[in-house]
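The complex appears here without one of its protein chains, the remainder shown in place.
Moving on, here comes chain A:
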Amino acid sequence: MDAFLFQALNGFASASGLFFVGAGLSLIFGVSRIVNSAHGSLYMLGLYFAWTISQYMGGALGFWGGIVLAAMAVAGLGALIEVSLLRRIYHVPQLFQLLATFGLMLVINDVALGLWGAEDLLGPRAPGLSGFVTIFGRRLPQYDLFLIVVGPLVLVALHLLLARSRFGRLIRAATQDREMLGALGVNQALLFTAVFALGSFLAGLGGALQLAREPASLSLDLAVISEAFVVVVIGGMGSITGAFVAAVLIAQIKALCIAIGVVSIGELTINFSQLTLVAEFVVMAAVLVVRPYGLFGRPQGAVRSAGDAADMPLRPAGRPLLVAATALALALLSLPLLEARFPYALIVGTDVLIAVVFATSLHFIMGPGGMHSFGHAAYFGLGAYGAALAVKWLALPLGAALLCAPLAALAGALLFGWFAVRLSGIYLAMLTLAFAQIVWSIAFQWEEVTGGSNGLLGIWPPSPFDNRAAYYLLTLAVAVVAVIVLRRLLFAPFGYALRAGRDSPLRAGAIGIDVRRMQWLGFALSGLVCGLAGGLFVFAKGSISPEAIGVGRSIDGIVMVLLGGIQSLIGPIVGAGVYSLLQDMVMRQTDYWRALLGGVILLIVLLFPGGIAGALARWTQTPAGASR
């Protein structure tokens, strides 16, 4: 029993940092409707700043002063980010905003790598609080007690700020109707900057306070933002109290898992302390099903702005496109002839084709489906592991193993999709991200089956596909079929229903379309095709590991879709081609590929919100006169 109570205290201590990030994220979202994916990076920077200041100044002043200074520095940086970047993207669709801040996260990570190096940096003990107290028969660091107290104190302070100050009233008013607030004479731009600085301050403080608790590490940004997403989704976007309750809930569930430890039920041995990652996402999924807007959230009012571009209708391929597609297919078919001169061409070609299948399946639900999945890596991973395990454990031949891939992904997509189609917008994006993290952590932590972080190795295609050219042609055949089938589906009644559900769920429902069922079906189909890409990937690389199915894979897919243009059916093909060529040829050459990728993402969002295909279409069509 004491062990449980002790772990509960531990949980409260780690909840405070999580609460700060979640509260900052929530405040910013409430006012600006931007989900700042770089909020984990601000947390990470807070910790690095505090570490540096404490190293230079030393002593109690260096430690405690360093924490405050670091948080203030992060606040300043946040204001700078708002003014220089976010102001330019308030009018673009939410998906682009999420992606742009993701790009920012990548850039910040590489900047931190350049400034502080790849090694973890351990901070000093807290001067004055370096001892322990004995409680429940164990030694608890005094600093943890301090953190337990700081969380609720900040909660109260934030509440007072929001309830009692004019700044707080304006924040609450802007959360509801920022345009009206502007018409009343309030300078929104200034308010947004101030709120972003405040939210950044909280994140920086949350990070800096970990100085005596955990080392500064470059992996913190992604770990923290995933958890912060869980926190704000469980608590409800925009609710500070919700962020606090959710942070405590998550931390307690993790503490409970650790306290339970290894449990044996008959033959089965479950190590609960390895299930912490899965546990929090399971809680989130459960909460979202019961309360789709979180424990303390409420449905968002529509943002009043005419910024979102209307979706263009899709048109069946005309003769020029058919000719171009046939020519492209023939050119791809003849690629093996070049193998003698460019031995690398077939490897790149296979990579590109797999990327095309992956991106086309993602586009299927993002574009026509209107469901912005931020976790498509899940179905890629299920497919990849499904095929790999079929070979490793069941010794199935290539064909059967390749069939297992889409089936495994389909099963996952049916399960996750059932939850996902109950949500929309930003909540859907975060839920899909959470599901992908579950798949990832299962692959990572279930070592006996998945090989853990090493993954499964030595899975090469058997004869006659054991040479590059043959496997390339197999991949080409699968890719062409997959693209044509998905395209055909979109021009079938199912595709019309899917798009109707995206454009107006209410009206689609009123004419007898079961929108959720259509979306579920679309989600499942997309997962199925995506699993195929994962299966092809395993045999192309000969292995699969958790690294290949992480968040990065999901982001890759989104970048491909947006790069190509979400409103165009050839968009994902163009995007996948350009992006994977870029990846193969440029990004592999540098240690700072994250910054490069982040930079590319920011450029796309700022310059080509319509993607490459969209820009081409606008260029070739006669501009529609606004003054008819």
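Heads up, the rule we're going with is that a contact is a pair of C-beta atoms (placed from the backbone, for glycine too) under 8 Å apart; a residue touches a chain by one contact, two chains touch by 3 or more; residues count from 1.
Keep this in mind: contacts and distances are computed from a predicted model.
This figure omits one chain of the complex; the name its UniProt record holds, of "RimJ/RimL family protein N-acetyltransferase", "ABC transporter ATP-binding protein", "Gluconate 2-dehydrogenase alpha chain" or "Acetolactate synthase small subunit", is "ABC transporter ATP-binding protein". Only one residue from A:A60, A:L184 or A:A400 touches the chain missing from this view: A:L184.
Interface residues of chain A with the unshown chain, by the touch rule above, are 166, 169-170, 172-173, 175-177, 179-188, 305-307, 310, 624, 626-628.
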